[in-house]
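First the structure, which I've put down as structure tokens, then a few questions once you've had a look.
The complex appears here without one of its protein chains, the remainder shown in place.
And then chain A:
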Amino acid sequence: MANRDVSLSVWQGHVHAIVGENGAGKSTLMKILYGMQRPDEGEIRVNGTAVTFRTPGDAIAAGIGMVHQHFMLADNLTVLENVVLGSEPRKGGVALDFGAARKKIIQISDSYGLGLDPDVTVEDLGVGARQRVEILKVLYRGARILILDEPTAVLVPHEVEELFANLRELVREGLTIIFISHKLDEVLSVADAITVIRRGTTVASVVPKDVTARQLAELMVGSELPSPETRESTVTDVVAVSVRGLSVQSPEGRSIVDGVDFDIRKGEVLGIAGVEGNGQAELVEAVMGMRVAGGEIRLGEHDISAWPTLRRREAGIGYIPEDRHRQGLLLEAPLWENRILGHQTRRPNVRGFWIDRAGARKDTQRIVEEYDVRTPGIDVDASALSGGNQQKLIIGREMSGDPVFLIASHPTRGVDVGAQAAIWDHLRAARAAGLAVLLISADLDELIGLSDTLKVLLRGRIVADVDPRNVTPEQLGSAMTGAGEAA
């Protein structure tokens, strides 16, 4: 369930921000508002009238327009052509009336200060201007309520300023804007009202002048969550994993991970904090051998830098991937086949060349019982389980076969509170069993609570070492943005 009991009232002429962590259910809510997904229950009212949206077309007819995070523009067409695409003005039945469209576009562009020339091709425009074309597109279709899905994710700071100026212009003209973001400073600067979503439900509606970024962050993360604290230290002085000068470059030659060093000892959890997109995913993939990387990675005695992924796994690396649907599971395969995934060269799943069906099934049953995976059986497809149960299955699988090093990438993302507590227990048990654990998370409480050592990753570099025993989420948060000094 991605959304439940969501209530949201947006005033006309407001910029209304919806904030929440990744996976909190913001996008699902927006899809419902824009008719891309239908709610199981509940009601949407626009200007007091109840509406049901079956398709985005219905939403557009009700005056709701959506500006997607990823632009949907044809590069080789002009602004004018892109804007009219799909709702071309007709003249005499068949001919296109570009003249009228051009007039209307210029008029919209001028009255809202968008500054767009209808005859420029889109490929000649910058990112900020392309976004304004997207906005123009929905205005052209008569939208009075605009939904902007993480509009600043693709913009550089001065473009963000321009966008906010445009948004203020739009609300001044009486339009309404729903603005989705998880960047709190931006939200506080532009929004007239804020709704916080956590775990699929609305937890608070606040006004910017009444809250600080810190309070908003607490609302987003939820301070009443079970604490991920670890008790006494189990850290030994045996180094299990050692990484030196790890570097990853993008295909264009840009540095994504830049000279990262760390050691993880047996029984130690090393947490990596960082705003998403600062190289965490690439770092993990480099350690797993899924991505070409420079530098040295040692696992115990061995230099594994040149090993393929399979050999690294066989050597005892367990991997809880960040995106379990894409990387952790075969959704349309039964649980017992998912037990084999990533362990397809090891007992009890295989015997030489052959799949050991009986062995794999028996061990899947063991995982289901030991890790409390709630399922009617091991023959149901992985897609039928909830996120939390899928994740418990993955953890059970990755803890099989005597791992020495566990990589846990956002292990509790998108799972409910009950499963979250169970997953934390399993990670603590792994640590107590002497595993070296690399924990990547966007949940600061989780990072601080579980980690023995914390490092902050910013633009691909480790910029700070933090002691998790005496750091607050706020201090960590400012270290992550490179703004302040870490404790």
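Keep in mind that, in the parts below, contacts are C-beta pairs under 8 Å (C-beta built on N, C-alpha and C of every residue); 3 or more make two chains touch, one makes a residue touch a chain; residues count from 1.
The rule is short, and it goes like this: contacts and distances are computed from a predicted model.
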item: Which of "Oxidoreductase", "Sorbitol/mannitol transport system permease protein", "Nucleoside ABC transporter membrane protein" or "Imidazole glycerol phosphate synthase subunit HisF" matches, in UniProt, the chain that is not displayed; value: "Nucleoside ABC transporter membrane protein"
item: Options A:Gln69, A:Gln215, A:Ser242 or A:Thr309, residue touching the unrepresented chain; value: A:Thr309
item: Residue of A:Gly342, A:Gly449 or A:Pro468 in touch with the missing chain, whole complex considered; value: A:Gly342
item: Touching the absent chain when the full complex is considered, from A:Leu33, A:Leu329 or A:Ala430; value: A:Leu329
item: Residue of A:Tyr319, A:Tyr371 or A:Phe405 touching the missing chain in the full complex; value: A:Tyr319
item: Selected from A:Ala100, A:Val127, A:Ala165 or A:Ala384 as touching the chain missing from the view; value: A:Ala384
item: On chain A, residues whose C-beta touches the chain left out of the figure; value: 1-2, 23, 25, 27-28, 40, 288, 290, 308-314, 319, 321, 323, 325-333, 337, 340-345, 350, 353-355, 357, 374-376, 380-389, 414-419
